[in-house]
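Of the protein chains in this complex, all but one are displayed in their positions.
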Amino acid sequence: MTDSVITAVPGEQTATEEAERAIDEKAYGFWVYLTSNAIIFALLCATFAVMSHNTAGGPDAQSLFRLPYTFAQTMLLLASSTTFGFASAAIAAGQRSRTLVWLNVTFLLGLGFVVMQISELYGMAAAGAGPWRSGFLSAFFTLVGTHGIHVSVGLLWIVLLGCEAHMRGLNPFVVSRLHRLGLFWRFLNIAWIGIFSVVYLPGIV
Amino acid sequence: MFGKLTIDALPLYSDIAVAGALITVFGALGVIALITWLGRWRYLWTEWLTSLDHKKIGIIYVTLALIMLVRGFIDAMMIRTQQAVALDSIGYLPRDHFDQILTSHATIMVFFVAMPFVVGLFNVVVPQQIGARDVAFPFMNSVCLWLTASGAALVMTSLVIGRYSTAGWAGYPPYSEVQFNPGVGVDYWLWAILASSVASMLTGINFLVTIVKRRATGMRLMMMPLFTWSALCTSILMVFAFPALIVAAALLGLDRYLGMHFFSHGDGGNTMNYINLFWMWGHPEVYILILPAFGVYSEVVATFSGRRLFGYESLVYATAALTVLSLIVWVHHFFTMGASQDVNAFFGRVAPLVAVPPGVMIFDWLFTMYRGRVQFSVPMLFTLGFIVTFVIGGMTGVLLAAAPADSPMQNTTFLAAHFHNIMIPGALFGYFAGYQYWFAKAFGFRLEEKWGRRAFWACIVGFYLAFVPLYVLGFMGMPARLDRYYAADWQPYLIVAELGGLLILCGISFLAIQLGVSIRDRAALSVPTGDPWNGRTLEWATASPPAAYNFAVVPHVNGTDAWWAIKQAGRAGHRPARFHDIIMREDSSAGVVIGATSFVFAFAMIWHIWWLAGLGGLGMFAAVLSQIFRNHAEHRIAASQVEAIENRRAMAPALAPGAPT
Partner (left out) sequence: MLTAIPFGVVAARTLRPIHIFIVISAAAIIQVVIHLRYFLHLNLKPLSENKLIALCFAAVVLLILVGGNLWILFDVNYRPMQAGGVARP
């Protein structure tokens, strides 16, 4: 495979070559992990689709979903992807403080998304439309909740990496971890596009 | 304070359960006492438990598999004995206990014998076969090992504290829901499955990246050994199939813990979805178990026929075809559960196709042996036993894959006989063959032949005696999983099956004896050159046992059977002009800590001890954090040290006490 270049002299390794190879492998491994995570999300979506009418006499999508709210949430998340893009550009330019600024903005936008998500789910549960009410609601809460948990993990990751970048600067390890965080963040965006296309929009139609 | 855990959790409800608990407890205490008496705790910790060396991790995996094989097999004998005696009687096992044993037997065999055996063989062999010094993610490798061990520990703990699930190894709802099974049994099953599944999925990623990225220079995909090809295909399946099981188990867990309604009876639950998700994983899983065995057979047949594999490309394409086909046939596991005719017709037409690639492979192996000089070594015996017996299992599989023929046979002992026919002479014999074949590589001395042969014969004759009656009984209409029955003409067959089981017990005992005898006679059985079988693939180029870094100089590869080519060119044992420093990953205790804390977490979740679960979870999180932000976790082996190790290896044949190579 052409993706990584192993040195021409067999058996000779320098520390930088080893580190480079490890970084390349980690990026690829993370990519493969994301594809398996995508399957998990897809199966949760399929489960939702199968159960989308199993309301067991309880509230259904029409009564629960609010389009403007979901639109606002979506905008927050998509905006955070754009700001992460600015952070990536700053990383490429080796500018630590600009990177940290954009990471902070991304964090805040993502946090806004999560807060809106929690408040939506909490509101539904408090009104008696919790995941224990019906199969449809179980599927909804689990799918959306899983996505929210992933985003929260991403937020924690941003905090930890931001600290590391602050303390150790933009060394190759930090850069590679930021790269993987970026993959993760964009993946969550893609998952959200899938979720609102499968869950919210058809539910309101 | 202790959740649901009370003194009633002790298995005092039956003498047999007490016996099982005592054996487990004294077994564990005995091992601890032995290690203490030998003064080897420090050695165990620094050399094995915290090791990130893929070879040691592989050995621990295989050891775990063999230990759990004993437990799973005892379960099997208890089932056989109950069925042999329970005509018009309740037998000796209470029904609840019988159901627990049925569930644990299957769960252990699939998740804690077969999977660890497969991953163990991958770990020991694959990096060496591709000329790599380690897997791509050594730390994750360790985490996966200890997560798997944690799952196995959970299953063993259920013998002592609480009960095990009675819902079958597939845990079908609604029976496995809280409504019908409020106890801890299903939870024990669930958390063990989740631990094992996450570990397997991550292992798949590890080996996929390793094989794609870490091959020696010049080794293109179509030059890889067949075992590595099977590892690649198996890893792909592990990555893409296990998500379905994780989802199924997690959703069932949500139903049980948070009162959700994914699979509940009523309130909008859809039990069929569970079955669909479970088998979406379940069918690829059986290929995850058989493809490595096929890989072993390819290696063994080539080595012990003294010839190149016949039809290398066809073997690769057959493996790849099986990988893809296995993902699109899963409904044949539930033809009779109410899907429509269209669905059954589609899957009923595609499923029999999976018989074609193995047929191709068998012909390839036969043609390899034809005109070769076949040595009937123990691995070869297992291979020949496989070829003969597996064909029968395959044919019964085709019968079951055709939806109309499946209907009368679904859930009868015919089905049980079929899948044991595939799993034992197919998968398990492959693992045994691999164990016999590569033991010398891992330890530096061969396994003794005589007891190996006896083990083989006992296992294969025992297999026929144990399972052919089950085929017949299936035709006669006996359902699977019965704990008692009233048809007198079934009993003779079940008694024969019991005898078969006893013979397999002998076989497994012979394997244990073989190990003991081999260790005792290891000087006479040693393999100082590292290449006892005159092998063809690269793993035989390293020392036996290999140095931590495997290859002092990674060879450049030009074709298949790389080691054979090196030997033919007279370059075996070639020493480079100078050695270089080698950088290897440092060992770490975080893996075993994650395993231990995951056990605590799962145990606490099972018994609803929430504060303990929180502690366990935090512990896992802390251990993970301690590793993932480390930037310099390598240690450097100086060139002079490498040279010293290689010098010692070069002199080894001269120093060995006249042992054959």
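A few points about this structure:
Each chain gets a letter, A and B, in the order it is written, and its residues are counted from 1.
Just so it is clear, contacts are C-beta pairs under 8 Å (C-beta built on N, C-alpha and C of every residue); 3 or more make two chains touch, one makes a residue touch a chain.
What you see is a predicted model, and the numbers here were worked out from it, not measured in a lab.
The residue from B:V178, B:L327 or B:I513 that touches the chain not shown here is B:L327. From the set B:G30, B:P182 or B:G338, the residue in touch with the chain omitted from the display is B:G338, counting the whole complex. Taking the complete complex into account, A:I39 is the one of A:I39, A:L64, A:V151 or A:V174 that touches the chain left out. Only one of B:M156, B:M280, B:L470 or B:L511 touches the absent chain when the whole complex is considered: B:M280. Taking the complete complex into account, residues 1-3, 28, 31-32, 35-36, 38-39, 42-43, 45-47, 49-50, 54, 56-57, 67, 70-71, 74-75, 78, 81, 85, 134, 182-183, 186, 189-190, 193-194, 197, 201-202, 204-205 of subunit A touch the chain not shown. One chain is missing from the display, and on subunit B it is touched by residues 212, 236, 240, 244, 265-273, 276-277, 280, 327-328, 330-331, 338-343.
We take it that only the chains that are shown with their structure count from here on.
Separating the centre of subunit A from that of subunit B, both taken as means of CA atoms, is a distance of 33 Å.
Remark: subunit B residues 136-137, 201-202, 205-206, 208-209, 212-214, 216-217, 221, 239-240, 242-244, 246-247, 251, 254-255, 258-262, 264, 266-270, 273, 277, 280, 551-556, 576, 579-583, 625, 629, 631, 634 touch subunit A in the complex. On the side of subunit A, the complex with subunit B involves touching residues 1, 3-4, 6, 8, 10-13, 15, 18, 21, 24-26, 28-29, 32-33, 35-37, 39-40, 43-44, 47, 50-51, 54-56, 58, 131-139, 141-142, 160, 164, 168, 171, 173.
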